[in-house]
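Here the complex is missing a single protein chain, while all its other protein chains stay put.
Up next is chain A:
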């Protein structure tokens, strides 16, 4: 594998005409073959960054290089390397999925015969072949999102950027989309994913950057980030709470209702002693689960932590 990173973002800035500073000089690197999560709350600057990478947004400073090709200096060459699945539906809904895909390939200079073969291949892989000759407006929301993935694959990009591809899609289709994109990644395509479903990012991505208010507040491997989570919250379904809650060092137990308890505890604390304590207090645990997924917990802490420190600085 070549040492040229799939993406190098170098001090990228964007200030919109209305004065909003969407990106405040961010830098990050995505290695070839990576499955990279770009997370952040609404309005953090994710879509602006993706817009600049796909040349839909003009940067006001810095540059991005896709496989070493500058977006600013060699836009056309850089765009040959990218496939974009945008957040919003952006195809002509009166066209047929097959035509949408074939035309997309045509814009990349791919001859019609090859484009037709690829359209068939990707529409079949995304289970849209039986809808290939229907008007796109007749497709369901999930089908439209899959169509945008098929369309993005028409130039068989080296870097596939997915901007919230599973928004509003039911869990079954979402999982099948994960499976498809994982396959694309396994086949060698570098993938950058933005999503608000943090379970998605945790399961799929190896590296992660969290962006908030136009700055990168975390950029590390998924493993390292998850390992940094020192506290977890468990939810216990119980048969009942006969008396006062037990007190335990290092564990904060809270009663949600007569049949639900929450326990926040450090990760090095064992669960056996907690179960033993609950049992000794006459509390029978019928089931348990994590309150939130781990990445979600970290994400909230990082974003909220960043905002608190911002307020302190401002004060």
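Everything that follows uses one rule, which is that a contact is a pair of C-beta atoms (placed from the backbone, for glycine too) under 8 Å apart; a residue touches a chain by one contact, two chains touch by 3 or more; residues count from 1.
Just so we're on the same page, contacts and distances are computed from a predicted model.
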item	value
Options "Toluene tolerance family protein", "Amino acid/amide ABC transporter membrane protein 1 (HAAT family)", "Transport permease protein" or "VWFA domain-containing protein": UniProt name of the undisplayed chain	"Transport permease protein"
Chain not shown: contacting residue from A:26, A:39, A:84 or A:261	A:84
Residue of A:110, A:198 or A:225 in touch with the missing chain, whole complex considered	A:110
Residues in chain A touching the chain absent from view	16, 48, 51, 54-58, 75-77, 79-80, 82, 84, 86, 88-94, 99, 103-104, 106-112, 114, 117-118, 121, 124-127, 146, 151, 156, 176-177, 179-180, 182-184, 186-188
